[in-house]
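The complex is shown incomplete by one protein chain, all other protein chains being positioned as in the whole.
Letters A, B and C name the chains as they come in the text, with residue numbers starting at 1 for each one.
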């Protein structure tokens, strides 16, 4: 009801604010007898840490995750898995200045309207930092998928208007933007520097690829696999559009251009993005999320304070230029959660 | 779990196959003391009926809905509302020919893989006919929204490559494509005729506008208002992409171009589409769904039969060229369901 | 949320009022490929019909159930199963007299307080008639249990103070009270006649036995198998207590008298009622529900009208003396629903 839980069988509940004592996640419904150590989760969290690139601020130590329950002698037991990350003692004084100001493009205004109270430090619950808990949960989901040889891979398809020209999954982790194209990565680096200099920020597109997903996952009518995937990606703060397969382009194609013919060897094309009538067809699942630019910019913007009096805001200092590199692992985690959940749901009726 | 229920407080469960005896919907969680007659629902269903346009087949009588429970003396009582529509006795023999063939772009293949059995007559549960039950539920949701002066309006934004040039909500119901632009409607009519002649089909884009939605609806993290809206629209069979506000375009804008500045009079622009950090901000909510062309076409397509032996398929006879006009009321219904559900959810914590 | 749905995987939603047009049930999450005809359900409904015994009123024709969706060529397809029972045209005028009176022991007062409106005809949604829908759902559950050789059997253990002295499951359906002891049945018959003559009504105890349930069903902490069974039985209108195994007696036993020792051949005793730490242990599951007397009695009772003005009520005419015989199949159905739901839940993590 209050929206902090995702999934029906593989149930993930995140908690915690950006500048609170800690944040974490409970995974309830993980099958027993899977090998699991805190380090398995740490691996995914580390990937999320800043890459020393111009998109993101140089930050201190990586987050250390604690595994507090749900395993015994290195194996899952079927009971809830609790993961916790302590927040460093952060100086929240810088936020005091902004406590009465609604930052454009952020949730300050809407949280205040909804609850009549908000933890204004670092965005509180609406902070991108919450997604660390999702990435941690995604690491547990990976354990389930590994056993089934299902691979979920996310990468940057476009950043600041520059789109990749090739898809080399091997280079994704070799550049700060998680781009499958080193040339594109270099162009992005330059473009990002220019945007930073102009006091502005940039958006982009993340693509997620699922390989090895069996046919038959997804539930009719409302819990279609693509419906749940769309919700999963749209639940990430900065995402403004989600596409499956040919996506938006489907609106402009003819039927004969959009259908995937079927041959004894399988589908001749994959315009559907691996999902037909809401159910996986055994082909690769391909989907994309459009990410808006980070709203905190140096350029001065008009806004109002908590009493609706006009003021202006210019966010100075070191901050991210694009959420893209941080969002890639989050998209990957969310898609994993959906696939695992539907995998387990399917077992119940078999 | 099995995916035929939508919503958490205003809970909608649809049932029924295209060529079964009947189809229907249960609405559980509707507030009591709202005036409700079967005719209120019939009104919405009639809007969904074919318009005698070249996009759709001339069909018989409109569906008659029966209101079987949940009201007393013309008022809702707070108990489950059951709505039922009997299927006409349809000659299913034409489907016998196709019972062993997987139609490209349809759910035949995936349903068979998922369940090992399927009602192949008219698409069974995967038929667009199921959406009649959603439209019926949407009519009940309208009753709740009316009381709060919230208006949800859907219309065709683009069809077969032709986009509207103006937004005149008054003319939507005056043309067969539910387009807010009579000129565009005329162009669409011509283009659709050509496509029909060529034995092909066309897609398009539906836009949904919510006026009067109060700030504060939507739940943090996973059940963001936009996440639930994305799921709602993506759960409609033919939808391949969903956008909120500037949507996909957000990926190419700078932060200064994408943020909505705030003034004492409200938001200066509405690029966000009325939702910030997953919570409504009081502005109009604007979202779009990209709809793929109808997969049943006269042009011959390669496919396989149930034994994976190659064959071809050409769908002859009268059939729709585009799902768009039928999907517009479904999009409207689904958005209503989301808004009502979040409206009631918000009350629980106030 | 609104409470008309039971189960998480095998999801049952009932709808309908006592004197509305119809009542029914949707079963969502039934596995595919089970043989199912309307007659399978009718069988269970017929068992629920009055037995011409002094506990219940002679009533007309048995209810006829319609199977509207979810099967194809006599097999379940995995899509929602919709079952519907039309209400006969009942003369509701007799209820007009009582429309402003709150009957003691009934839900009139509380429904009015909760909703500010109520269908007062025959108890509306609170009528025992609603349980016909549960029995219908229980018939579908039986199909799943049959495949696993799990047998659920309910019977009257006590009625009007007379307790059975032997447990002969074969005679249950050979007497009007569904008692596994013909002698006890005869005594009950006499006692019930006396109570009827005195213008009063009687309660009793129903016992439910589950044979063949595998070890391992039930979920830790909140969804323990016994917790869900307790809820299932307590959700039946007239039930005021639920016991598992030794039940209430457990409070007065010593640990050495209450534990079941374990031997290589299995548990030496079954005081636990087949459930340990909320999980089935492979032994028979045994539970009991205490049923209060029917509140509608001829003896005059004090009550108030809708304006809280004092009045009296004496319910004349033919009516049931005890709910027991009607409740036995409902208890059986509810226990089946719980067992099937946990059976399918367990599969998801295996």
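The rule is simple: a residue touches a chain if its C-beta (ideal position, glycine included) is under 8 Å from a C-beta of that chain, and two chains touch if they have at least 3 such contacts.
The model shown is predicted, which means the values in this text are computed figures rather than measured ones.
Novice: May I ask which residue of C:84, C:333 or C:348 touches the chain that does not appear here?
Specialist: Final answer for the missing-chain contact: C:348.
Novice: For the chain that got dropped from the picture, name the residues of chain B it touches.
Specialist: 1, 9, 29, 31-32, 78-79, 220, 344-345, 347-350
Novice: By the contact definition given up top, give the residues of chain A that touch the hidden chain.
Specialist: Counting only chain A, the missing chain is touched by 1-5, 8-9, 11, 13-17, 20-24, 26, 28-29, 32-33, 66-70, 72, 75, 77-82, 84, 114-119, 124-125.
Novice: Since one chain has been left out of the picture, which residues of chain C touch it in the full complex?
Specialist: 1-6, 8-9, 14, 102, 104-107, 109-111, 113-114, 125-126, 130, 158, 161, 195, 200-205, 215-224, 226-235, 237, 240-264, 268, 272-273, 275-282, 290-297, 299, 301-304, 308-310, 345-346, 348-349
As a convention for this text, only the chains that are shown with their structure count from here on.
Novice: Which chain pair has the highest count of C-beta pairs that touch?
Specialist: After counting contacts between each pair of chains, the winner is A-B.
Novice: Mind checking chain A against chain C and telling me if their interface is mostly the same residue numbers on each side, over half, or mostly different?
Specialist: same
Novice: Using mean CA coordinates as chain centres, what's the gap between chain B and chain C in Å?
Specialist: 39
Novice: Indicate the whole-number Å distance between the mean C-alpha point of chain A and the mean C-alpha point of chain C.
Specialist: Centre separation, chain A to chain C: 47 Å.
Novice: Which chain C residues reach two or more other chains?
Specialist: 1, 9, 29, 32, 78-79
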